[in-house]
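And now, chain A:
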Amino acid sequence: MPNIEVNGKSYETDEEGYLVNLADWNKDVADYIAKTENVAMSEQHWEVVDFLRGYYDEYQIAPAVRVLTKAIGKKLGPEKGNSQYLYELFPYGPAKQACKIAGLPKPTGCV
Partner candidate 1 sequence: MSDEPGIKKFMFVNRKAPYGTVYALEALEVVLITAAFDQDVSLAFLDDGVFQLRKGQQTKGIETKNFSPTYRALEGYDIEKLYVEKEALAARGLTEDDLLVDVTVLDRKALGALMDEQDVILSF
Partner candidate 2 sequence: MLHIVNKSPFSSQALDSCVQVAPGGDLLLIEDGVYAASSGTVADNFMRDIMKRFRVHVLGPDLEARGLADRLIDGITPVDYAGFVDLVVRNKTCQSWL
């Protein structure tokens, strides 16, 4: 399996670059994965990533985009709870790309 190297430490990923072990995640790893995805992490990006990690912690799944959008709107306000905002932050899809940066598995049903 492929590995990524961050700060001299090696982390196992799958073929698509998702972390294999959830517990491996830290902010440096997230920054590294973001760079490979051409995403420059801002406060707004972290807000979504933190939200996703919180969601996973509570429900043990990565949410579908529709569910994520709705839940973000509820928590962070309607100006952030829409797909346009989230796609601007994560052009390749908020669920897919943001989940990868958050160290979560690909959302169920996401191909």
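The candidate set was assembled so that all candidates are chains of the complex that A comes from, given by their letters.
Definition applied: contacts are C-beta pairs under 8 Å (C-beta built on N, C-alpha and C of every residue); 3 or more make two chains touch, one makes a residue touch a chain; residues count from 1.
Quantities reported herein were computed from a predicted structural model and do not represent experimental measurements.
Between chain A and the candidates 1 or 2, a touch occurs in this complex only for 1.
Of all residues in chain A, those touching candidate 1 in their complex are 58-61, 63-64, 66-67, 70-71, 108-109.
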